[in-house]
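A single protein chain has been omitted; all remaining protein chains appear in their positions.
A and B are the chain letters, set down in written order, and residue numbers restart from 1 in every chain.
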Amino acid sequence: MKKRTFLAGVAATALATAAFAGSHGDGPVKVGFVYVGPIGDGGWTYEHHQGLLAVEEAFGDKVETVYQENVPEGADAERAMTQMALQGADLIFTTSFGYMDPTINVASKFPNVKFEHATGYKRSDNVSTYSARFYEGRAVQGHIAGKMTKTNKIGYIASFPIPEVIRGINSAYIHAKKVNPDVEFSIVWAYTWFDPAKEADAAKALIENGADVILQHTDSTAPQAAAQTAGNVVTFGQASDMGEYAPFPRVSSIIDNWGPYYVQRVQAVMDGTWASVDTWDGIGPGMVGIGEISDAVPADVKAEAEALRDSLASGEYHAFTGPINKQDGSAWLAAGETADDGTLAGMNFYVEGITADIPN
Amino acid sequence: MITLEKRPTPSKLWSYLTPIVAVIATMIAGGIMFGFLGNDPVAAIRTIFWDPIFGEFAFYYRGQLLVKAGPLILIAIGLSMGFRAGIWNIGAEGQYIMGAIFAAAVGLAFYPMEARWLIFPLMVVAGAVGGILWAMIPGILKTKFNTNEILVSLLLVYVAESILASVSLSLLRNPDGAGFPGSRNLRQYESSANNELIAGWGMHWGVVAAFIAVIFAYILLSRHIMGFNIRLTGESPRAARFAGVNPDRLVLFCLGLSGALAGLAGMFEVTGPAAQISIDFNVGYGFTAIIVAFLGRLHPIGILLAGMLMALTYIGGEAAQASLGLPAAAIQAFQGMLLFFLLAFDVLTNFRVRFGREVTA
Partner (left out) sequence: MDLSSINPILLIASLMVASTPILLAAIGEMVAEKSGVLNLGVEGMMIVGAICGFATAVETGSPFIGFIAAAAGGAILSLIFGFLTQYLLSNQVATGLALTLFGLGLSSLMGQSYVGIKPPATEKLDIPLLSDIPAIGPMLFNHDIWVYVSLALVAAVWAFLKYTRGGLILRAVGESHDAAHALGYNVIFVRLAAIAFGGACAGLGGAYLSLVRVPQWTEGMTAGAGWIALAIVVFASWRAGRVLLGAYLFGGITVLQLNLQAAGVAIPVELLSMSPYLITILVLVIISSDRNRAALNAPASLGRAFHASH
């Protein structure tokens, strides 16, 4: 009995909220953001917050935004979302993979609130998912890296052995190898997304082991600084442009650009056209940005990299186009065949040529 | 000249009054800080302290207070036993993680068998065992090699975190999860789910366990010989030895008990609110519980109240972030202030403040 009254209470509040928002047809749309880190991380959460600012910029006083930082995954995330929904949010962006089940749970209690979960795979009538094809950016990086290395040794600072990261390593490797058959990858697993001191040490370790190009899949600029100190080591910005290290060591970057998507989804809520979708956008729609390729890169390499970027953007070329074998030599993609999204989403193997093992 | 004079016995009146005085002082100091940050101080304080209990959405927050306070109280009760005896287990966070991993491993081993009557109790036992085993490492090293338990228990937190990351990526990874890290959802598996006993109340088995632990600790300390030994060792280790207390056994008992309760907290969390093993499963309950234990003056009832107060600042702080846009950092600083004031005003319980000229002895 008590169960029913509570659910009724929640539903009533949600309905009342929706009614309230509805009756004030021109009242602001309330948009909530749940962040996994602090805005000051300069990387992942920072870029999502840039997306929030883009929404404010685009809609002015037609939107009201709320956000909560440093929300741990699990029970705390559920509470943060419930709180926003109770307080009348119309649309809530949950910006970490670990928020997947909490998002689905909360969404089932608030059928009138729309949810957008980043990087997950579970959807429902009022839950969309969205993610970016960062591996397209990795392809461009790999191309430049293969051309720029003189020691033929490319260092890769990886976070955790999950499909997202492995996909990035494979994409970068394939395109580096294509332009430089002698290239070798050495991969350090930091087991953290964000620990500046550890990232700095990892970068130094790679440089001392002969790497002269560093790719990173962790969020701080510490590796950039380490490369700068070392002298002639090339780096790429990750998550944000890291332009303060341009033109060298940072020669280009992968930028998470959530703004356009967020603006588009808020607009859909305003127009009443919002529907549950699965978005996986790349360079083309602008979700993955390729930061300015600096003049430290020779003009011909820059032109090739930009051509690669444009062909990825137009969809004319896919970053995983066969022939590609798996690490154990077994065939994966036949000549001309491109990878399907299902395999990419769950990628848990290296491609042929990478010598290390994936930790497990 | 202001001097402090030790009271012959702690003041009953002040021991009840100081928490209230401290909270009021924090509201004033915190209000000033929020004011400097450009927020309305009154609104901020009301959002943190009043709204979660009496505000518009209190029907939701009251349950959440229990969800947050449950593990804090459960862990703090265990820690307080050791702290009373001068045994410093700083690594409850690690024991909490290991309890959760053990419990989840047992539960997932049975998946998808439907036998809640068997599996859930087994998981409870596994959680406690995981915590005990992890706590026995510093315990045995201390009794055998005289190794400092503060250091070992603390370092083992980092080891436990590495193990957690590793199992979420391999051993316990959800085979149907498309290669993403994290285990199956244990709350959606009927046999392992630790759901709210009454929907919306926040009361799950972990909260029940916390309340039982409070009562158990109260009886142990006031009625049982082990409780007497613990108190005696804390007050005078020499006297305890003369009274025939075996220090090694006491160390193992205290570490084992705190490990078991921390492991249980992890078990109830992973099957309930957190719902799965993931890389970032632990959120610092083991460390916050140390503060809760001291705020509660190592007394079971005190810990119960301190746990609830701590939970209130978390829940209210989050509400203030979402509704007033206060930065998370301001809430953290505010919690720090609250602790400072609580600890500072505690002096009034044990000491009398004398104004005027120093009385020469």
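We adopt the following convention: a contact is a pair of C-beta atoms (placed from the backbone, for glycine too) under 8 Å apart; a residue touches a chain by one contact, two chains touch by 3 or more.
For clarity, every value in this text was computed on a predicted model and none was experimentally measured.
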(Q) Out of A:Gln83, A:Ser96, A:Ser220 or A:Ser294, which residue would touch the omitted chain in the full complex? (A) A:Ser220
(Q) For a quick check of understanding: of B:Leu133, B:Ile163, B:Met226 or B:Leu305, which residue touches the chain that isn't displayed? (A) B:Ile163
(Q) For the chain left out of this view, which of B:Val106, B:Leu186, B:Ile230 or B:Ala330 touches it? (A) B:Ala330
Q | Of A:Ala197, A:Ala275 or A:Ala335, the one touching the omitted chain in the full complex | A | A:Ala197
Q | Residue ranges of chain A at the interface with the undisplayed chain | A | 38-42, 46, 155, 186-189, 191-192, 194-198, 200-202, 204-206, 208-211, 220-222, 225, 240, 244-245, 355-357, 359
**Q.** Positions on chain B where the hidden chain makes contact
**A.** 4, 6, 37, 83, 88, 141, 144-148, 150-152, 154-156, 158-159, 162-163, 165-166, 287, 290-291, 294-295, 327-337, 339-340, 343-344, 346-347, 350-351, 361
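Note that in this section only the chains that are shown with their structure count from here on.
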Q.
Quick check: in the complex, which residue numbers of chain B touch chain A?
A. 57, 59-60, 64, 67-68, 162, 165-166, 169-170, 178-182, 185, 198-201, 269, 272-276, 278-281, 283, 315, 318-319, 321-323, 325, 327-329
**Q.** chain A residues touching chain B - in the complex, by the definition given at the top
**A.** 2-3, 6-7, 9-10, 13, 32, 38, 66-76, 78-80, 82-84, 86-87, 97-98, 101, 121, 160-163, 191, 342, 345-348, 359-360
